[in-house]
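A single protein chain has been omitted from the complex, and every remaining protein chain is retained in its original position.
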Amino acid sequence: MSLLEVRGYRLAFDGYEGTAQVLNGIDLSVEEGEAVGIVGETGCGKSVLARSLLRLNPEPPARIVSGSIRFAGEDVLTMRGAALRKLRGTGIGMVFQDPATYLNPVFTIGRQLEDVLRAHGHRRGIADRSVALLESVQLRDAGALLRRYPHELSGGMRQRVLIAQALAGNPRLLVADEPTTALDVTVQRQVLALIADLVTRLRLTLLLISHDLGVIGALCRRVVVMYAGTIIEDAPTAALLSTPRHPYTRGLLAAVPDLDRPDRLPRGIPGSIPSLRDPPSGCRFHPRCPLAMPVCASQAPRLDGDGGGGPAGDRRGDQAGCSGGEPHRVACYAA
Amino acid sequence: MTALLAAEHVVVRFGTHRAVDGVDLALHAGETLGLVGESGSGKTTMLRLFLRLVDASEGRVLFAGTDITHGRDAALRALRRQVQVVFQNPHAALDPRMSVFAAVAEPLRLLGGRSRAALRDHVAALLGDVGLGTEFMARYPHELSGGQKQRVCIARALAPQPRALLLDEPTSALDVSVQAQIIELLAALRVRHGLAYLFVSHNLAVVRLLCERAAVMQNGRIVEQGAAAQVLAEPRHPYTRALLDSVLRVAQA
Partner (left out) sequence: MSDLALPRTQEAGLALRRLRFLVWTFRGSPSALLGLALVAGFLLLAAFGPWLVPDPADATGAMHLAQRLQPPSALHWFGTDEMGDDIFTRVIIGTRTSLWVGLTITGIAALIGVPLGVVSGYRGGALRAVIMRVTDVFLAVPGLVLALAIVAALGPSTLHGVVALAIVWWPGYVRLIEAKALTLRGEPYVEVARTMGAGHAWILTRHILPNCFSPFVVKASMDMGLAVLAAASLGFIGLGAKPPAPEWGAMISVARSYMPDQWWYSFFPGLFIFLTVLGFSLFGDGLRDILDPRSARG
C-alpha cells in the first residue's frame, strides 16, 4: 500500500465568472521513503494539490468534484475534526514558501514553536523540545533564538524555523511547497542540503513542489510534471531530464537558461497558460503543442500504465518506457 | 567616450546602514551591463540611484557627463526621458485602475503635444513592438497574465524612446517558459532600438545570456567586474566563485 494515494481527484473553484476546473483528474502514488518532485508553472495546480492533501483549501469556494486521497490507508477527503487535526502535522507536515509571511511577526520563535508542540499534545519539556528542533535544522544558539522575533532572523534562518515547525509532530510525509524560492542562491543551497539530510536521517517521505527543475533535480529521484491541472508526465528524474517524452516537458527544458551553454538562447513556449474556467477540450496543452493531432482536441489522454485509459488504438508507442525498472509515464498521444 | 550613466565613489546610507559602500560603475551607450548579487548586496539600490529615486550620501552620479547627484525635477528632465525602468513585479508595476492604453500612453502624455489619434497609433505601435495586439489596449491589468503585464511595462518604458533601460529582476516573478519569451524580446528590442541595458539580477544564467559586461556586488561593494564571459565562467573573486557553485544545474543530455 502506498503511503499517499491520489485517485482521479478533481477539484473546482467557484467564482463569479464561472467555475475553474483547477485539478482535472489527478492520479498520484507516493511510496514510503520516496522523494518525489512536482514541477509546473503558474496555474498548473501544484500548490492547490499540495494543500488538498491537508484539506487546506477553503470549501467554498473550492469544491471536491470527485476522486479520493488516501494517506496511510485513510480517506483524507472525509476526515473531520480530531482525525484531520491529527493528520496535519503528525501525518503530513508542510513547509510553505515564504518564511516572511508564514511566521507570525508579533510572536517570538519560541512561542510559535510552543504553539505547534502544544497542538501536537505535548505538555511538558516544551523548551527542551524546541531547542532540539532548532538544532535539528542546524540553527546555532537555539536557546537564544527562542526569544527572538521573526524579523530579527535572516531569510534562511526563518525557513529553517518553518521546517522545524513542520517536523515538530514527527510526520511521515513532508510536503515542501517552493521552500527555497524566496531565498538567495547560496542560502538555497544550504537549505536544500538540510532538507536532504533530514529526509535521510528521519526516514521521511518527501513531496517537493517547485517551478525550478534544478531544485527538483537536486533532491528528488522521481518527478511529476503538471500542466493546467493535469499530470502530463511522471518519471524518474534522470529519465525525464535526458529523454523527456511530453512536448510540454521538452518545451520547459528548452526554456531553462543554461549557465554552461551561453550560446544557446532559451526558447519560450508560444501561447500562454489556458484559462481554467474555459479550458481547451481534450488535452489542455494541444493549442500550444507542436505535435498536436486531431484526437488531442477531442479526448484528453490519460497517463499510460493506468487501467482503463483512452482509446488504445489511437496511441503510438504507448508502452510505458522503462528505465531501470521504474516506469516513465506520459499522458500524450504523440509521445 | 562619455558614459551614459556613471557613479563615482558613491555611498548610499539608510540611517547607519551603508547599502552602497563606495562604488564606481559606468554604463555606456548601447552596451549591456549585468549587475549580480544576492539580497542586501546593494544592486537594487544602485539601480534606484541611477534613476534618482534615492539620493547618494557621498560621491557623484552623472548622466551623459552632467552631474545629477543632487538635481531635482527640472534638472532631471533629460534623465527622465532617456532612462526608463522595468521593475521586477509586473503585478505591482501597473496601476490597477488604468487600462493598458492609459498605462502605455502615460509617458507620452507627460511629454505632451499629441492628439488623441496620434496617441492611439503610437500606443498600438509600441504594443506591437512587444508582441501584443491592439485588442490589449482596452484590457485592465487584472485580466492579463504575468508575461503580458511585463510586456506592457516594457512597452511603457519604450514609449519616450529612451537610450537606456534599467531592469530590476524583470523575469524573476515569471514562469520559466515566459521568462524565455521575455529574454528573447529584450534581446530583439535591444538590437532594434540600440538600447543600453543595466540588468540587475540574481540569476547568473540569464545575465550570462544577455549581458556583455558583468559586475558582482556583495555588501554594497563591487567585488569583481569585467566581461560577462570572463566573470561568470572563470571568476577570480571567491564570492563570485561561491555564487557560481551554488547555481543548480539542470543536468540534460
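We just call them A and B in the order they show up, numbering each chain from 1.
Going forward, a residue touches a chain if its C-beta (ideal position, glycine included) is under 8 Å from a C-beta of that chain, and two chains touch if they have at least 3 such contacts.
Here the structure is a predicted model, which is why all the values come from computation and not from measurement.
Q: For the chain that's not shown, point to the residue among B:Arg13, B:His28, B:Arg60 or B:Arg81 touching it.
A: Final answer for the missing-chain contact: B:Arg81.
Q: Which parts of chain B are in contact with the chain that was left out?
A: That gives, for chain B, the contact residues 51, 53, 73, 76-77, 80-81, 83-85, 87, 89, 92-99, 101-102, 105-107, 109-111, 116, 119, 137-138, 140, 153, 156, 160.
Please note the rule applied: only the chains that are shown with their structure count from here on.
Q: Where the CA atoms of chain A average out and where those of chain B average out, how many Å apart are those spots?
A: Averaging C-alpha atoms per chain gives centres 33 Å apart.
Q: Looking at the complex, which residues from chain A come into contact with chain B?
A: 41-42, 155, 184-189, 211-215, 217-218, 238, 241-243, 251-260, 262, 265-269, 272-273
Q: Of all residues in chain B, which touch chain A in the complex?
A: Going through chain B, the ones touching chain A are 38-39, 145-148, 175-184, 187, 202-206, 208-209, 229, 232, 242-253.
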